[in-house]
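Questions regarding the structure given below will be posed in turn.
The other protein chains are all here in position, but one chain of the complex has been omitted.
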Amino acid sequence: MNWNAFLFGASAALALVGALFAVGLKNIFHNILGFALSLVGVAGLFLTLGSDFLAIVLLLVYVGALGIAMVYAVMLSQPLDTPRTPRSLPKVVGSALLAAVVAMALWLVIRRAHFPPSGGSLEVTPQMTGYRLLSDYVLAFELISILLVIAMMGAVMVARKDRSRSGRAASAAPKASP
Amino acid sequence: MTGATVAALLAQGSPLLACAVVLIALRGRPRAAAALGIAGMGVSFAASAYLVAAVAVPGHSFLAQTVFLPVDAAHSLAFGVLLDPLSTTMALVVSGITLAVMAYSTGYMAGDPGYARYFGFLALFAWAMQGLVLSANLLQTLAFWELVGLASFLLIGFWFERPAPAAAARKAFIMTRVGDVGFLLGVLLLLRALGLATIPDVIAAAAPGGALTPRTVSVAAALLLMGVIGKSAQGPLFTWLPDAMEGPTPVSALLHSATMVAAGVYLVARLHPLFMAAPAVMHALLWLALVTALATATMAMVATDIKRVLAYSTISQLGYMLMGLAAGSAAAGFFHLVTHAGFKALLFLSAGIFIHHAHSNEMQEISERAPWSQRAGVIGLVAGSAALAGVIPFAGYFSKEAILGSLGTGASPLVVALAYLGAGLTAYYAFRMVFVTLGGTGARAHGGTDAPTHGGTGERGHGATAGERAMQVTVLLLAVLTLVLGYLGPWLGARLAPGEAAHGPFDVGVGALAALALVAAGIALAWVEFGRRGARRVGFVERMPALARFFGDNWYLDRLYRATVIRWAVALARAAHWNDRTIVDGATDGLADGTIGGGRLLALVQSGYVQVYLTVALGLIAALAYVLGRAGGVP
Partner (left out) sequence: MTWLHWYLLVALLLFCVGLYGLVQRRSLIAMLIALELMLAAVSLNIVAITSLSGSSSSVGQVVALILIGVAAAEGAIALSLFVAIQREVQSINVENLSELKG
């Protein structure tokens, strides 16, 4: 049995099925779970490509961090007993049409593209990646760090309650725009 | 510019100036308007008299023309004057009659609120008619022809606040317009064939050796005749003239008897050689004029309104003039035009005196309100009727003799017989009118008391004694003229038809005697039926009610028109209106609605929803990518 192909097929199937759950199901938690499932599939695909480090990072960040954050956001935002309005058929049809058109266009581009044959081997280790990050792509590495810090601060500031509106005395912390 | 040219321009220009000043500045000053109008006509009359003296030499012709709008070598617009015995005599007739009518109108129209406007329009008419008479090329004639029609419209509908005059003015204008279509086409045909050509050039080209083929000449003659038929109220287009009597009586005297309707006859006389070169057309004209003359004579025999009798009589006499011209004698036809202008104007103005006094047009009512108290009117009526009937030595006898004589030489015996019959009928209805108007109970009462009832179709404007004097003097002057004009025959003949043998005024041959006998018979019949004491005052036609109704209603021609032409025209107008509302407006509105709808459709893109924006953007880009991918890249 061709394990490569089997693994590829299973991971692909998982990814796609999870994606369909993520967008198709009605319950938002089901969507988040489908999202997680799909990412497991994508991680499997990364494994077949030899990027095991990347697969683990994907799972950690997307599923572990982002997925849980989404669950929190769901808890904080919508009351869970609101009545569900039914989907509108024109919207479904329109979206499906758009997705189909984009797919066709992109597939056409892919078919016509010329990919030079593979030169290197499939073997890539985290060492090599780390080395790259700190030598050739150090600027990107630093910038992404800064970006993450800013994102953290920004998220806190955006989600914070507006003090002046609640009427409490001004705190020692400097006034920040909501 | 020579003296003759100056005089010719003065003859046209002074009425124009008077018209302009009166209509622009003198609306509120009636006496000044009348004075200016009469002064203008006086100048025109003097200029015309000078022209007659200077130019009306046998065989003499003078032409002066300048191009005022050059188009190309062959086609330009030119304005000029053509002076020869025919045009100068006509100018004199026109200006003279207009002057008399203006003087008369100071009395007749006194007190009318539109007094100044009236004189302005009369001056307008005089300008247009003089311009027509003296014009040098056919386009100029056409322009003045239409202007004369305009003046007629304005004057018939002078009392436009009332529905009848307004309708009559419209009818006159539209009916003459129908004829004018043919006239325009004829002028255009000649223009195309000859370019800018003066009238003498056209006549020369129509001669057997000239530039026009016989076919072209015939077609042009037939087309020009359509205009003549419309303007001179012959044939199928005559019904506007009886209705035109809704205008003031002096207007009827001037336009619709003496001058304007004679413009058609004048045109035929002016272009007589061209018409004679189309013998088939002339033959048709002869028969048409004859039938018209006889038919309208029958209508005059049953009319009860004095002005209508005179209107039918005008049409009938115009028919006689055209018969004379069609039979080949320009001199005879024109001679009758001149004498007719004199005695028909006299008849209308005399009738006006009676109408003014009795406040009614109906002969019966006039006869009941002391007509004999209006002595000038009586004299005028009798003299005019004698001239109309053709009693020697009044003017009408001589001119009618000339016409009957020319028919004798140029037409078939049947035509001649019918023409003589018409002469007898003319005498009958003319004296019927006299006897009915002047006879009857209470007619001989003296004293100018107004009728106790204000009624009928009497016209407005009752003047002071000075005005009445003006009316009486004018009428008496014209009455004298009718005795004198008859002797003009040989003079005119020498100038208009130098080659023809002229018979003197007292040549009495078989034809003349036969005519006189018929005239006497007609007068006698009228006397028996209407004039003698104890007469029943019912005509022999009126004893047959069906026939009387037929004669009295324009031989049912108006009914025919209402049932056919008018109905079709109205249907066409309705269809055009529907087309305008539904199709044209509908298309424009539809375009506007479509634009608005399209705009609304496109506005859906700006919905404010992110998802819509995303869909539109990505969709378009994908489609573009697909197309480019298929085409193999960006071209």
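Details
Should a chain be cited, it is by its letter among A and B, assigned in written order, with residues numbered from 1 in that chain.
To be clear about the criterion, a residue touches a chain if its C-beta (ideal position, glycine included) is under 8 Å from a C-beta of that chain, and two chains touch if they have at least 3 such contacts.
Predicted model only: the values in this text are computed from it and were never measured.
Listed for chain B, the residues touching the missing chain in the whole complex are 603, 606-611, 614-615, 618. Chain A meets the missing chain through residues 8, 12, 15-16, 19-20, 22-24, 28, 31-32, 35, 38-39, 42, 45-46, 49-51, 53-54, 57-58, 61-62, 65-66, 69-70, 72-74, 76-78, 85, 87, 91-92, 94-96, 98-100, 102-103, 106-107, 110-111, 115-120, 122, 124, 128-129, 132-133, 137, 140-141, 144, 147-148, 150-152, 154-156, 158-159, 161, 178.
The rule we apply is simple: only the chains that are shown with their structure count from here on.
The touching residues of chain B, when paired with chain A in their complex, are 611, 615, 618-619, 621-623, 625-626, 629-630. Residues 94-95, 98, 101-102, 104-106, 108-109, 112 of chain A are the ones touching chain B in the complex.
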